[in-house]
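Have a look at this one.
Up next is chain A:
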Amino acid sequence: MIIPLPHVLLFSLALFGIGAYGVLTRRNIIGILISIELMLNAAGINLIAFSKTTALAPETGQIFAVFVIAIAAMTATVGLAIVLALYRARKTVFADEVNLLKW
Partner candidate 1 sequence: MTRPQIAKEKNPVFGTGILQGMWVTMKNFIDSYFKKADQGGIFTIQYPEELCRISENSRNFPFLVYDAAPDSPRCTACGICERECPTKCIHVEMAKDTAGKPLRKPAVFEIDYGLCMNCGMCEDVCPFDSIFMDRVYEIAGRDRTKDMLIGKDALLKPNAYFQKIRPKDAADIDARRKAAEAKKAAAARPATPPDAGGTAS
Partner candidate 2 sequence: MDILNFGIKVGIYALMAGTLVLAVGVVTLRNLFHSALCLAATLIGTAALYLVFHAEFLAAVQILLYVGAVVTVIIFAIMLTEHIAERSVAQRNRQSLPALLGILVLIAVTGRILLKTPWAVNPATVGARVTVADLGAALMGTYVFPFELVSVILIAALIGAVIVAKKEKSS
């Protein structure tokens, strides 16, 4: 390892925090999806960093990072399909305007 592990973890923590902030504050659903991608990415960095330093088998983390990427791709496709359907039905992409099920 050329740089210490905690630094990498801090970096991915910051990335995760930024993503979470985006999820909490964005109104646009596509914006929320983008922020979720950031958070998943932070998880991927963590997996890789651990697989390089503390893992028992070096490939474990990479395998799970592959899974994370696959899941992220699915999130994007299904989420965006829902956004498009929503846009077609209600002419909006803002999360707080989709409040039909709100009490």
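Here is how the candidates were picked: all candidates are chains of the complex that A comes from, given by their letters.
A few remarks follow.
One rule holds for everything that comes next: contacts are C-beta pairs under 8 Å (C-beta built on N, C-alpha and C of every residue); 3 or more make two chains touch, one makes a residue touch a chain; residues count from 1.
On a predicted model such as this, the values are computed, not experimentally measured, just so you know.
Which member of 1 or 2 touches chain A in this complex comes down to candidate 2. Partner candidate 2 is touched in their complex by these residues of chain A: 1-3, 5-11, 13-15, 17-22, 24-28, 30-31, 33-35, 37-38, 41, 44-45, 48-49, 51-60, 62-63, 65-67, 69-74, 76-78, 80-85, 87-88, 91-94, 96.
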